[in-house]
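Missing here is one protein chain; the remaining ones are kept as they sit in the complex.
Think of it as A and B in the order they're written, each chain with its own count starting at 1.
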Amino acid sequence: MTLVSAGLVITARSPINSAMALVSTFFFLAGIYVLLWAHTVAVMQVLVYAGAIMVLFLFVIMLLNLGDAPHRGKSSVTRLLGGASALGLLAVLSVTLGRTNPMPANLGPQAQATFGTMAAIGQSIFTTWLLPFEAVSLLLLVAMVGAVVVAKSRI
Amino acid sequence: MVPITYYLLLAAALFCMGMFGVLVRTNALVVFMCVELMLNAVNLTFLAFARMHGDGIGHVSAFFVIAVAAAEAAIGLAIVIAVFRSRGSVNVDDIRTMKH
């Protein structure tokens, strides 16, 4: 299902359809995250991606009032090259992954209780990864200011 | 228990589809969505490896990736709006400004 909706993202004619397909992809991915015992990240996936970012996308699409893109038949060499290399990469990766067979780690009951919980991640972020965390917060601030500056027609 | 390989294969497939979209589609908005798709594929690998090693650092990385993706989306869309204002198009073929 994830792959199908992802396929829709890249094939849909209209950006709105693409965006909708992307939303469904995100939801499916969130489900897969839960399977990987990553509940917190799954929740964030839904909140941030499916919520905030997609709203942003839709908002921009509405703002620009884009309809169906007139399909242009001409395909350049580079475009073909790019598509081919993406497919080639997929092939190579599948071959590689096909040769390995790792299994999930066998977590004890103690670890099962904490693995992937908000508490564990929060603990980790605010102790070991505090500096990157602060850097990211700064990045978001800069991005916010930058977005306003770039998008504004006149300053 | 599902072997990690399947998750990784799914991530690889998503990544390559995103890449395909980035390289093939002409609409800048769709290109951005495909970039989000690629970032998600990366997140998936992070989480899969975290599960494989039973280690929380993968989750933290995924968290940071999400934050960076949010920033990237905000800036990217702002640029799209600015470009649309000045050129009236969001088609990447029309924006060949990287030529001196």
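Throughout what follows, a residue touches a chain if its C-beta (ideal position, glycine included) is under 8 Å from a C-beta of that chain, and two chains touch if they have at least 3 such contacts.
In this text, contacts and distances are computed from a predicted model.
UniProt lists the omitted chain of the complex under the protein name "NADH-quinone oxidoreductase subunit L" (options: "Thiolase C-terminal domain-containing protein", "NADH-quinone oxidoreductase subunit L", "Arginine ABC transporter permease protein ArtQ" or "Heme exporter protein D"). Among A:47, A:62 or A:92, the one in contact with the hidden chain is A:92. Residues 76, 78-79, 81-82, 85-86, 88-89, 92-93, 95-96 are the ones on chain A that touch the missing chain.
Taking the whole complex into account, chain B touches the unshown chain at residues 19, 22-23, 26, 31, 92-93, 95-100.
Just so it is clear, only the chains that are shown with their structure count from here on.
One inter-chain figure worth recording: chain A and chain B are separated by 6 Å, centre to centre, where each centre is the mean of the chain's CA atoms. Across the complex, chain A meets chain B through its residues 2-3, 6-7, 9-10, 12, 15, 18-19, 22, 25-26, 29, 32-33, 35-38, 40-41, 44-45, 48-49, 52-53, 56-57, 60-61, 63-64, 66, 69, 72, 79, 82-83, 85-87, 89-90, 93-94, 97-98, 100-107, 111, 115-116, 120-121, 124-125, 129, 132-133, 136, 139-140, 142-144, 146-148, 150-151, 153. Against chain A, the residues of chain B that register as touching in their complex are 1-5, 7-10, 12-27, 29-30, 32-34, 36-37, 40, 43-44, 47-48, 50-54, 56-57, 59-60, 62-64, 66-75, 77-82, 84-85, 90-91, 93.
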